[in-house]
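Here the complex is missing a single protein chain, while all its other protein chains stay put.
Letters A and B mark the chains as written, and numbering starts fresh at 1 in each.
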Amino acid sequence: NLDKYIKDKSFVLQLAVWGLRGVARVILANNPLSGAVILAALYWASPWQGLLGTLGVLASTLTAVIIGQDSAEVAGGLHGFNGMLVSLLMGVFSSAGDWYWWLLVPVFLGSATSVFLFSGLTTLLDNWDLPAAVFPFNIIIVLYLLCTGTNNPYFPHNPAMPPGALEPNNTELIAVEVIRGIPLGVGQIYATGALGPSLLILGAVVLYSPLMGIHAVLGSAVGTLAGLSMAVRHESLYSGLSGFNGALGCMAVGGLFFTFSWRTFLFAIASAFLSAYSDIALSNLLGTVGLPACSWAATLTATLMLLLTGSLKEYRIPIGQVKAP
Amino acid sequence: NLDKYIKDKSFVLQLAVWGLRGVARVILANNPLSGAVILAALYWASPWQGLLGTLGVLASTLTAVIIGQDSAEVAGGLHGFNGMLVSLLMGVFSSAGDWYWWLLVPVFLGSATSVFLFSGLTTLLDNWDLPAAVFPFNIIIVLYLLCTGTNNPYFPHNPAMPPGALEPNNTELIAVEVIRGIPLGVGQIYATGALGPSLLILGAVVLYSPLMGIHAVLGSAVGTLAGLSMAVRHESLYSGLSGFNGALGCMAVGGLFFTFSWRTFLFAIASAFLSAYSDIALSNLLGTVGLPACSWAATLTATLMLLLTGSLKEYRIPIGQVKAP
Partner (left out) sequence: NLDKYIKDKSFVLQLAVWGLRGVARVILANNPLSGAVILAALYWASPWQGLLGTLGVLASTLTAVIIGQDSAEVAGGLHGFNGMLVSLLMGVFSSAGDWYWWLLVPVFLGSATSVFLFSGLTTLLDNWDLPAAVFPFNIIIVLYLLCTGTNNPYFPHNPAMPPGALEPNNTELIAVEVIRGIPLGVGQIYATGALGPSLLILGAVVLYSPLMGIHAVLGSAVGTLAGLSMAVRHESLYSGLSGFNGALGCMAVGGLFFTFSWRTFLFAIASAFLSAYSDIALSNLLGTVGLPACSWAATLTATLMLLLTGSLKEYRIPIGQVKAP
């Protein structure tokens, strides 16, 4: 298969495959082909964001090689996805516009730092057989945004708006826009808010595992429902930002860390709701200082689900053996 | 005894006993009779709050049964007390008034979620033989209040006032009201601020263990003293809110997790002071975003005491054997 084939090839080709795996890992898939499709979707949505994502995944994978991280982990793309997310989010929050080349400095440094955090957190969480997941990304992006602040002369950024903020004027909720927000929620995992690329990303997930694709859409729908029940800002629903934590929380339980069964499915729905409501809560909290909650909610919820005793535990797959369902 | 007797009885009766144990567990007791007396006190203080508490303890205990938690834990009431606290505090902070039936939706969901957190945190903390205690409650109530915000159209709530907030006009401190706040601090563990029910709750503690009752009053007095030394708002002293973290911190060390001795007693006083001052600090911090500090301070302090090495460690009772002194 592919892994064997590339073993004899040049380092550049190997790095490309590791990188593409890293791209797919963001959405809990582990397949270079899905990674390639997703990367294409990102370039389609915005060439600048596509470039940032590419550089992020390469920078962090190379850092992992340089500081001597486990080579099996590197080859599995485990050191790429946090770097990619850091880069994408730095690009999205930057208010300096596209093609602002100075942004590459924090992109490189942030992506490289994600490897340090991934390695350290893995040691810490290994005690409970928990993955470091996207904790490194979430920590770094929050620190970066805090570090620069909104009025930084070199790296200005837009503050995040909490979902609970009051609407400027009372407008009607448009149902079709809300429904359109559900697939956008899948795209928001890669910080893209365009419909075409989002659907392409969803396609890449289905390519990897149709079960995962169903959980992604379902989770996003649950997140949107949670958003409606808390009367969040309309923009939050329309853009898919209400949905993406639900999608991640649902996929992690329903398709990744546990073997599928009807029981697991119910836990996946519960995980989606918990992720979505926690996201609203954390977004409101961090929003008071202009920070986004990123995927803190889904990451914490998935970690909680992995710690659960009782009937869910019987279905748990040890972290070392987690792969395609 | 009772446990044997109910084993052959119907599930409803069993559930009632488990629930009453859960009610008593809130104040670190483990006795269905104390639970019944406390529940009566809550219905006396406010029938709506009594109902919410009852539903909370039942919802979380049933959730624990459904998701397959350890049956000995369920029977011991370990899955009831966090759900009860979540429900009581949702009721207290709600600004929609009593008998607002929609509140039952978050009450059920929050109580059910407390079981997930209890199970996950138990796995996490088991490493150091630490209990999950009321961490689940403290997490859920903060997330709930953050999620809804103060101007939510469905679930509005009152913001918490930090104890360090300035008094509107300089009024004299009334000594008798301050002293009255000491027994109220015991009642505030169940979020009730009425004198009669507070004394009844104290009676229920004495019924379980007189030593525990003494520590409760002493801890509340220590908390009040700490509040005076930091010149907190008068209302905070009068209502007993200054005292309840001290009471919990004092009881946990003096009567629950350690065998009693004069040394333990001094550590219990230290724990009460530490809980009380930490509570003022955390209340001031969380109060900047309108959140209450609940029992974070006492829970963190008790956890710290359980981790202590040195002379206190010799008196520590392993978590599995903690029961009536």
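Observations on the model:
The rule is simple: contacts are C-beta pairs under 8 Å (C-beta built on N, C-alpha and C of every residue); 3 or more make two chains touch, one makes a residue touch a chain.
Source: prediction; values computed, not measured.
The missing chain, though absent from the display, is touched by one residue of B:Leu55, B:Ala281 or B:Val322; that residue is B:Ala281. Residue positions on chain A in contact with the hidden chain: 67-70, 109, 113, 116-117, 119-124, 127, 142-144, 146-149, 151-154, 289, in rising order. Seen from chain B, the chain kept out of the figure touches residues 127-128, 164, 166, 229-231, 270, 273-274, 277-278, 280-282, 284-285, 288, 303-305, 307-312.
Convention: only the chains that are shown with their structure count from here on.
Our note on geometry: chain A versus chain B, Cα centroid distance of 37 Å, whole angstroms.
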